[in-house]
Structures are given as structure tokens and as C-alpha cells.
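What follows is a short report on a single structure.
One chain of protein is taken out of this complex; the other chains stay put.
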Amino acid sequence: MILDQKHLRFQKLCRQFAETEFTKDLLDKLEETGDFDWDIFRKMSKYGFCGVKIPKEYGGAGGDYLSYAILVEEFARVSPVLSIYANTSNSLGGGPLMLAGSEEQKQKYLPPVARGDKIMVFALTEPGAGSDAGGTTTRAEEQADGSFILNGRKTFISGAPVADYCIVFAKTDPKQKGSRGISMFVLDMKLPGVSLGKPEHKMGIIGYPTCDVIMEDVHVPADALVGKKDKGFGYAMQTLDGGRLGMAAQGVGIAQGCLEEAVKYSKERKQFGRPIANFQAISFMLADMATETEAARQLVYHAAELKDAGKDAAMACSIAKYFAAEAANHVAYKAVQIHGGYGYINEYKVERFYRDARIVPIYEGTSQVQQMVISGMLLK
Amino acid sequence: MKIYVCVKQVPDTSGVVAVNPDGTMNRAKMPAIINPDDLNAMEAALQLKEKECATVVAVSMGPPQAGEMMRELLAMGADEAVLISGREFGGSDTFATSQIIAGAIHHLGIKEEDLILCGRQAIDGDTAQVGPQIAEKLHLPQVTYATEIIKEGNTYTVKRALEDGYMSIQVKSPCLITCIKELNEPRYMTVEGVFSADEKPLTVLDYEALKDEPLIETETIGLNGSPTNIFKSFNPPVKGKGEMFVGSDKEMAMQLAEKLAEKHVI
Partner (left out) sequence: MAEYKSSAIEEFSNIWVFCEQRDGKLMNTDFELISEARKLADQRGSKLVALLLGGEGIGDLAKELGGYGADQVIVCEDPALAVYTNEAYSKVVCDMVMKYKPEVLLIGASNIGRDLGPRCAARLHTGLTADCTHLDIDMNTYVDFLDKNSNVDVKNTEFKMEDVNMKMTRPAFGGHLMATIICPRFRPCMATVRPGVLKKEEYDQTKAEACEITIVKPNIDTAALHEKVLEIVKEAKEVVDLIGADVVVSIGNGAAKDIETAKKLALELADALGGGVVGSSRALVDAGLMDADRQVGQTGKTVHPKVYVALGISGAIQHQAGMQNSELIIAVNKNENEPIFEIADYGLVGDLFKVVPEMINAINSMK
């Protein structure tokens, strides 16, 4: 697809911001400390990146899915971890409320999230319920006054250590089997009974902390329930649909970043008296990398276009996520290979890209889950 | 209060420069960017606007393709954009250009509390002439090389950079100030601005619209009318592999020093 002027302009903004602000010093600091960097998050917020896809009436910019994909791609091209910073509010954080929230809930939660004043994250996964989200054991017991008591543990929750709110899925009707009887709540992280596990030490995406969220007799009011009771699983799946698009875009960004580094390096690096780019073994690898990257990009843009047109995009999103996640890893592998020993040391960007790429086929639906979704629709 | 910001679209000369066989610049092959110093002028205007009520008008002379650049300025926060565009204006030197821009600003109207901001110079020509020449045509005081602008009422106190320090100058509006990169850190477009830029006014002024402007002398504009002409353009000699000096340490050092003196490096 060919981007129109508005999207090109947006792409330019995202690229300029990422190339200028995501400095080597900042990226090294994220890597060293593993801590969330509030300065860059506030700067992103100031320019409105946290509200790209949140509607104007709720304080966002009212951008479309294509803009959202461009945002994540361009940020990930420079820093995969920082692409998550701007992603959450537009995707898994703000998404459930945009999807199913009442007018009151939207008015209350979305504007501060769009402005970056508050951080909202998404908690579905549990120690025993990963790809099989139907195995949710977190329990929400409805009280006589309509409020709920939450008990359970959510695991690998990205951004939990810095979150103000968390979208939590909990079983409200244990009698219903599997994915049924699950409801969606917006949980205030400051409520008594909410605690955090210790931050995980991850292979990549370092600098966006991840930990468990533990709920022990957390008393949430009735209006913490988002959407219809017992229908939470459907909301989760729909949210993940959009989230998949974002993570597919992240894959494209990582692939693009790796491709550019590899092209640059192969032109500079000389062996046997000439730049290594002059060897077909290298140049053909570059051609493969460019091909996979561009194919992934077009799948992502197409899926975004379908969503923006209000068409059914579930299959397109899964295909895009599956392909882009795998492409990011193929391309990162080759980029490290082209760099040789230099690609294995952290002075060079591809080393970090390689580690960051590894999560893309895992989170928000593994590649195998995408295969299930795609094949499921094919064989329906 | 109106703040006019004069902006130029330039080829990005910081990267690879594409040259035609005849030695002229192949602009089509180079990315077009907003001239860096002009972004500092824009930032200064937006900062003044944040302090008090002002309308920021971006003004540029260029081909119709510069329209997208104007949208970017609107996305940064300009309220209006005016693109001066016409075949008749093409190829203008600084004297001709400044007449046209001064004429356009005069046409749009400049009042006592108004201000004109320009970048010091454009990276394609590096002349730093258009700003002062617009000021002259409009009979306004000018301050160039601004590194600090403080506004109190209609009085501006400007720090003007010198090679060995600075001078502090006071002028009253209306006036023209040219800005350098030390003045500020230009902002980006904003997300909201990007999406709403298409709804803001972008006016195109062509030759018809401006030809009766008293400040514009129609016989000294455009390629043929401009006072200065390109007599010849050429490439500096191609740089081959360097020269290796031979001899004792002292002899090599002397040969080097002679070369450096010849090239006026020392």
C-alpha cells in the first residue's frame, strides 16, 4: 500500500522523534538498569504518542490503526523496548476500555492515560494459563452490594511495576467451563491487597519492567467491572487482535532496524580487500532480509487498513503477527551473522535487536497460537 | 500580534549530495527538509505564542511541492501558512527573493506589534542575506544571529552572537530577527498537530496575487531579473588517494608544513 500525506507526515514525526530522542546513552541506560525511564516516557506523552489511537473525545489524537502500526514500527526500528512505552496505552492498556467501557469509565480513565499521566496495563496471563487463557483461576466474587473481591495471581505483566491501573481478567462464574464466566475489571493498583512480584530478568525488552501482580482479597467497587459480566474473554480476544497488529508492527520495525544496520556494516567492513557487501554470500542475505521485511510490512499495513475500514481483520492480524514475528527473527539472525564477531558484542545494535526480536513470536499470542487461529478459520 | 516566520525548503546537504552531469545540484534526488535555522525561528515564534496571544504565520517561497512542508509547520503549531509560488519567481537570487517575500508580508499586513522571524541562513546557499534584505525592503530594524529573545511589551532585547562574544540589542516592533541554532531546541510536530494540519489554512500566493505589490519590482525578480547570475559552476578537483611524504622525519614534516601553508591551513 502507498501511504497518504497524512500518514507519511506521521511516519516522519515518529522517525524523527525516535532517531533523535532514543540516543545511545538512553538505550544503554535502559539496558544497564532495566528500569522504566520516566523522562523519555514524559517526553513521548508531551508530544501525544500515548494517545495516538485514543479517540479525540477522550483526550487522544483519534488516529487510526494504520497510524498506530506506523508508530510502533518506527519506534521499534530504533528501540524495540521504547516502542512498548508508547504502545500500551493505545493497545492492551486503553484498548479494553475503548472496546467495552461505559461512557463514565472512558471519561474517567482514558484522558489521563492518553496524556501519559496514568499508566494502564493488561493482565491476562497466569502461571497456569498462558496460551490457554481459558484456564484462568483468578477469582472475582460478587458481593451483595455489587462490588467484587478479587483473589489470584497474574504473571509476566509488562509494565506492572509502573502501572496505576491494570485490566484484570477473573472468573466470576466458576460453574461455567473454560473461557466462559470470565469478567474484565479495571483494577486500581493502589488498592489494599494488591502487591507485585519481583521484576523478572528478561532476555530482551530490558527497560520495560515485567512482574507478577498478586491480588489478595482486593475489594473493588461495582464500577470496576468493564463491559458485561462473564463476557470478559471475548473482550480479551478482541483486544489482543488489535494488540497483535501492534506487535506485528514491532516485528517489522526490528527487521527494518536490523536490515539497515546490516547494509551499513556490510558496506563499511572490508575483508579480503573489499567490502563484504561485494560478496554474494552477504548481498543475497541482504536481499532476503529486505524481502521478508517488506512482505511483513505490507501484511501489517493491510491488516490495519482492514481494521480501519471496519472489516473483519482477525485472520489478517494473525497472519501479520505470525509472519512479522518470524521475519524479525530471521532478519535479526542474518544481521548478527553479517556482523560476525562484532554482532555478538553489545557495542553493536544488532546484538540487542536479536535479543529483543525473540519475544515477538511469544507475547500477545505465540506463533503457534497464530497458527491455531489461522488454521482454525481456514478449516471452519 | 502576528509573528511571521520565513521558512525555506532545502535539499539535505548533510547526507549524500547528488550532482547532475552539468555540475548543478540534483535536488530531485536529495531529500527535501525544512532549513534547520528556520526551525529555530519557528520554535522562537511558538514560544512567544505560548507566553501571549499571537498568530503564527509560516511564510515560504518555493515550488508547489513545498506545500507539504507548510503542513509540517502547521503540525508543529503554526496557525496559518502562506506559500509564495509561481514560475515567475523561480531562480530568484537573494535580492529578488527578499523583494517578493517582503511584498507578500506587506500584502498580508504588518502592524506595530508584529514580528518577523527568519533563520540566519539556508544550508543550500549559506548566504544569510534574505532576512536582512526583507527587513530593508519593509524598512524595519533587524537583529541577526539571535541567541536569546526577550519580549517586554513591544520591546525586544536580543542577544546577538559575535565571533568573540555577544552584543545585547534593544529594538521595538515591528522588527525582523534572524535566529541561530543556539537560540533554542526546535520541537517536533505533535501527534495531534499531524492529524489536524490538513484543516488549518494554507494560502498560495502566485504572481497574479503579488504583481501589483509596490515593494516588488517585477523586472528584478526570477532567474533573468535577479541582479546576480551564476557565471559558472564546477566541482572542486576529485580527491584521489592522498600523498605519502618520503624522507627523514624532519623532511616529511617540512613537506607537510609547506602543503599546509599552500592551502592556507596555517
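By written order: A and B. Residues from 1 in each chain.
One rule holds in what follows: a residue touches a chain if its C-beta (ideal position, glycine included) is under 8 Å from a C-beta of that chain, and two chains touch if they have at least 3 such contacts.
Here the structure is a predicted model, which is why all the values come from computation and not from measurement.
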Of the listed residues B:P63, B:G91 or B:G125, which contacts the missing chain in the full complex?
-> B:G125
Which of these touches the unseen chain: B:K51, B:K111 or B:K250?
-> B:K250
Residue in contact with the excluded chain [from A:K46, A:R269, A:H302 or A:H330] | A:R269
Those residues of chain B which, in the complete complex, touch the missing chain | 11, 13-14, 17, 19, 23-25, 93-95, 98, 123-133, 135-137, 141-145, 157, 160-172, 175, 226-239, 241-245, 249-250, 252-254, 256-261, 263-266
Contacts of chain A with the missing chain: which residues?
-> 24, 268-270, 347
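To be clear about the criterion, only the chains that are shown with their structure count from here on.
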Note: in the complex, chain A contacts chain B through residues 5-6, 9-10, 12-13, 16-17, 20, 47-49, 51-52, 61-63, 67
Within their complex, chain B touches chain A through residues 68, 71-72, 75, 188-192, 194-195, 197-198
